[in-house]
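Missing here: one protein chain of the complex. Every other protein chain is in place.
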Amino acid sequence: MDFTTFEAAHFLAILPEIVLIAVAALVMFMDVVQKGESRRMMGYVTAIGLMAAMFIGIGFSLPMGDPKLLFGGTIRHDMLGFVFRMMFLVAGAITALITMDVKGLGKRGDFYAVLIAAVIGMNFMAIASDLIMLYLAIETTSISAYALTGFLLNSDRSAESGLKYFLFGAVTSTVMLFGFSLLYGFTGHTNLYGIAEALGAGNVPFVTLIGIAVMILVGIGFKISAFPFHFWTPDVYEGAPTPITAFVSTASKTAGFIVLIRVFIIALSTNSGVAGWLPLMMAIAAVTTTIGNLVALAQTNIKRLLAYSSIAHAGYTLMAFVAFESQPEQSVSAATFYLMTYIATNLLAFAIIIVFARAAGSDEIKDYAGMSRRSPYLAHMMLVAFLSLAGIPPLAGFLGKFFIFKVVVDAGLYWLAIVGAINALVALYYYLIVMKVVYVDPAPEGASKISITRPYQIAMVALTISVIVLGTAATPWYNWAIAGASSLF
Amino acid sequence: MNTTLLIWLIPVPPLISFLLIVLFANRTKALSHSIALTSVIMSWIMSWIVVFSAFAKGYYYGENPFHSYIHWLPTGTTYLDMGVAVDNLNSILLFFVPLCIVAIFLYSIGYSNFGKPVHDHDLPGTPPHHGVDPLYSRFFAFLSLFAGAMLTLTVADNLLLLFVGWEVMGLCSYLLIGFWYGREYDDPKATPPRIAAIKAFLTTRVADVMMLLGIAYLYSQAGTLNFHDIFFNEELMYDLTHNPSMIAGFTVANLIGLLLFIGTVGKSAQFPLHVWLPDAMEGPTPVSAMIHAAAMVSAGIYMIIRMFPIISAGGSHGPNPTMEIITFIGAFTALFGATIAIAQYDVKRVLAYSTISQLGFMVAALGMGAYVAATFHLMTHAFFKALLFMGSGSIIHGVEHGMHDVHEHIDPQDMRNMGGLKSRMPITYWTFLIGGLALSGFPFVTAGFWSKDEILGDAWAHHHYIVFTVLCIAAFLTAYYTMRQISLTFYGEPRTKSAEHAHENNWTMTLPLVVLSFFAIFAGFIGVHGEFPVLGQLFGNNPFEHWLVGALPKDMQPKPFTFTWFPVIMSIAVALGGLLVGYLVYGRNPLKSADQVDPVKKLLGPLWTMLENKYYVDEFYYAAFVKPAHWIGETLTFKIIDRGIIDGIIHFVASFFWKAGVGSAAVEQVAVDAPPDRMADGVRWTGDAMKYIQTGRIQNYLMYTVIAIALIGVLFGFLVAG
Amino acid sequence: MIPLEWYLILSSVLFCVGLYGVLARRNAIAIMMCLELMMTSITINLVAFWRYGNVANLSGQVFAVIVFAVAAAEATVGLALAISIYRNRDTVVANDLNLLKW
Partner (left out) sequence: MSGSQIAFLIISALTVYSALMVVTGRNLVRSALWLVMTLFMVAAVFTTLDAGFMAVVQIVVYIGAIAILILFAVMLTRKVMNDTEPQTNDNWWMAVIVSVVIFVGMVFMVSGVSLPARPASDVSNQIVDLGNAFVSPNQFILPFEVASVLLIAALIGGIAIAMPREEEG
């Protein structure tokens, strides 16, 4: 037993997560103590706690110098993981803010505590470099998310979507776990770098490696909701409490991508396997985008529409990812940057949906008629969010798409670029249809003004600004993406 | 102040004005238009300072423009720079764009009935009839954003910033075309503004995504998007113009050029993506002027002129598939648009098709390598087309006033309901006449003559005889329909009471017309061919050409073509001929009543019907794209594939296995603890199989996924084994 | 000595039996039982690989223990969801849960 190897550096590396545990404990404590209206304060505490964790992270946990494997190789303290962790913390903080006035959730300390647990899980997904750690982190995120999805006690839909999410997720993650176990068995390592080394020796035949890759892809495909692992997405997104839909569609998906990047680029691309699964991944990228956009056209519920649109966005991110063979760093940085823009934009869209649903009690697109007259500011922000999702400059979504197209073309995947371009067009159509309803169609008789409470104001203004800033003054953020990407290799 | 800093500031005032109006000034109408107008005047002044200091510096070349940039995005080892530059080419745009914009803004004030109170009958989102437009402030906000985007595009030193301006303009066109979103028509064939807006945005987006691919391709090949860095890097240009691309017969530059050109086809409404532009007339008239003259369509032409070194692949007159395609589309569009224009009754639609046709002239010119002529026509066209649009708006406005005076309900845009406006709206008449003559190319005194002549002369001099012929026919038709329009509108006796009671508009609407008339005449003299007898020498030996070619690297600069008389005579002949025929048909015998059948209709018969219906292109698109897209989106993907096929397959395979006698006993004994009533269940179930079109069931989802995994596995198994 | 293949085949059989159950059973709680079968089959894999590999490296066993923990957590949340639905809608049949569709 060797306790002398405890080092300050180890703890500094995971300081944000330690802070998060403290915040969760504080929230649980408040849940017991607070009474009445002031229970809502737990949302602020969670949001501030998550932001504090972020600033503490920037202050103390910023990876300096070469990336290091810490805690016996279970985590890798590098810039890529760090960037993703910061994204999760922000997404979590925003989620806490936009939960505060949701009926049946906003005043429940247990909700915030489980939300924080999910963020902890994601943070470890971002830095895990060992199959054990990775699996555990994925499950921490997933199980917390299943619980959060079913949290609304008085909603049949919430419970149903929770169970669907649970069943789909449990099966896919078990398939992935089987893949992990084989990977461990055939290489003798659980560490991703150890696996890469062992696979490099070439003892595992091509077919087996592909089989393992497919099994692992099942689990990750579920998290990022890529075709054909996306079937749960619309149902769960529709039924879940909207803040959780926002959280799952942004942070959880992003966490899936960091795992995808780490496992497939680090562990599974060192020998002949790379040629094997890459075409599959390309096909998945193309089909995912197309299916997502096409089916979105036919939706009448805004949450389902955004669900399919989020499937399409996963496809775009995969497009960046599949270019990694010839453009490793640019591919990863393009994907990272796209995810940043996507998180900001999608959270904004969902925040708007929550505010609107509070006033109108509906998520049907037709009920959005005349929203611009009920609240011009809400409508303007929705315009910003949807145009960014559609990739219109100078908003964040455009720049994200631009880098993806660039890296795809650079890698010589012209057909994929064309698929992406055509899809961008289809997407614009259904976003515009929604905006038409918002701006053009007359409001129902007697529709009242929509009031926006303080936490939502904070969240939405911050997100609107970031959508614009990410599209114009993108330098620092893109720098982070690049630094992250280069720290991976 | 430093000139380069000034360039940065040019697009800023309108953008700030947009924010100010949206956030703070949207309650006060006077404040809104003051802010907007002030902002564009500031931009205009700054632009002209920059332009004239550029002129004053003399013939500095594109090699050494006013340039300023910042490192914007790090891309691995290098930076993606964002910056602004003014060289010989965009200085021309900076000369005319802000001027037109100021005119349009001023005009908008009167056009929106400023000064009258808001009337209860005027609903937001419909054209104002009695009072000021209820969404007056919003209109100026969007217009400011539009102006800001156009100026951004103009001063951009790289393709990406240009594209940003380009797309924001697309958005503004969407917002502004659909500005009167509340408007509905009884006629089912008419396109209401909200549909027109989506149509415009989507059609141009079709092209924009292709353009974005072109940009991405260029960026991946060149590593930069800065115009100057690409064009003046000989090594890079050599690679681009000589390396083959993945499409046979196209070099890399050809393919990039083609993709970028598709962007222009959308933005500048070339065939086959022209369909949005006539419907864009549904917007308020200042918007039409903005789109058709000052900003949007000019942007499309500007972009390909800007990318000329890539498109022409280094040389101007060699065999080049991209250039041939461009020439063909341009010439075809010129003729196509002109033929449709002769059979339209809507005063704005005639101008819309005329715009399509004139843009075709520019595109064809560029395709033939007539770099200077294309730019020249772009500038003169902006002046006289803005003039004509605002003139038509003034006419419509006048007729509408008449309508309200006599309480008549007619279509105020239909030329059949006009007539005799010459004496009632004299300023509008004279300015419209000047604009119309310029559009027709009335010899020697109008700007349109010189620029069109330049295009025809270039086509002739470089032996593009077919294109020359096509363009001559188009020019003839142009003159003809212009005269038709003028005759129907201004001559004869009023055919409706409204026209009888029409009267001239206030000074904010007429002043811009007068100013633009000046330029519609005199702007042409700077580009008179140097060898033109007498006039060439008189006007300084074609200063425009000398100035403009400086934007290109030295070895690419086109030489002035040799002057010959034939094209000049032709262009005089078609212009005068067209005007004369138009006058003989419509001017000498004006229509007697609004119901009278157009005299040419009898002559042309079914051909006329076809022209009136714009060759049924819209209908064709609807049948060929819109309907199938709906079908794919809703029926195929959603209903059939998502709900039907997957479940259907499961159940179909089920019944198949069942009937094929894999049978209950065998399967169940092996796999399942078999219930005795399995058989009965199975039969019932098989009968219902195709009815079970269900989802929302988690196990079905799981099944799809697992089947997909199995299929992927089997596929790979075969691939590896085989 | 027992060949490692035997263990792997045993675990594959168990995994596929569980998979069948997950896809075919109607009762949500029964589906969860089948999930447990799948999970437990993996622990066989992990322990067998540990035993036949480098015994001093205990990551196989550690992994198996972690899988136990995850299985426990999963069962908790899954059963809680099932009971919640049962309470509200009086059913635990997975295919009856189709409020959310199309």
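Read from first to last, the chains carry the letters A, B and C; within each, the first residue is number 1.
The rule we apply is simple: a residue touches a chain if its C-beta (ideal position, glycine included) is under 8 Å from a C-beta of that chain, and two chains touch if they have at least 3 such contacts.
Predicted model only: the values in this text are computed from it and were never measured.
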- Item | Neighbouring shown chains of the undisplayed chain, as defined at the top | A, B, C
- Sort through A:V23, A:L80, A:I143 or A:I261 and give me the one touching the missing partner chain. A:I143
- The missing chain sits against chain C at residues 1-10, 12-21, 23-27, 29-30, 32-34, 36-37, 40, 43-44, 47-48, 50-56, 58-59, 61-62, 64-66, 68-77, 79-84, 86-88, 90-95
- Query: Residues of chain B in contact with the chain that isn't shown?
  - Reply: 650-651, 653-654, 657, 667, 671-673, 675, 681, 685, 692, 699-700, 703, 706-707, 709-710, 713-714, 717
- Touching the hidden chain in the full complex, which residues of chain A are there? Just list them. 1-3, 5-7, 10, 14, 21, 28, 71-72, 74-75, 103-104, 107-108, 110-111, 113-114, 117-118, 120-121, 124, 130, 132-133, 136-137, 139-140, 143-144, 146-148, 150-151, 153-154, 159, 162, 182, 186, 203-205, 207-208, 211-212
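Please note the rule applied: only the chains that are shown with their structure count from here on.
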- Task: Specify the contact topology among the chains shown, as one of line, ring, star, complete or other.
- Result: complete
- Maximum centroid distance from chain A, chain identifier (CA atoms): B
- Message: Quick check: how many Å separate the C-alpha centres of chain B and chain C?
- Response: 60
- Note on the structure: Rounded to the nearest Å, the gap between Cα centres of chain A and chain B is 38
- Item | Separation of chain A from chain C, taking each centre as the mean of its C-alpha atoms, in whole Å | 26
- Query: Mind pulling the chain C residues that touch 2 or more other chains?
  - Reply: 19, 22, 31, 94, 97, 99-101
- For chain B, residues contacting two or more additional chains: 638, 642, 696, 698-700, 702
- Under the touch definition given earlier, write down the residues of chain C that touch chain B in their complex. 19-20, 22-24, 31, 94-95, 97-102
- Spell out the part of chain B that touches chain A in their complex, as residue ranges. 22, 71-76, 125, 160, 163-164, 167-168, 170-171, 174, 178, 181-182, 194, 198, 201-202, 205-206, 209-210, 212-213, 215-217, 219-220, 246, 632-634, 637-639, 642, 696, 698-702, 704-705, 708-709, 712-713, 716-717, 720
- Using the touch definition up top, name the residues of chain C that touch chain A in the complex. 8, 15, 19, 22, 28, 31-32, 35, 38-39, 41-42, 45-46, 48-49, 53-54, 57, 59-60, 62-63, 66-67, 69-70, 73-74, 77-78, 80-82, 84-85, 88-89, 94, 97, 99-101
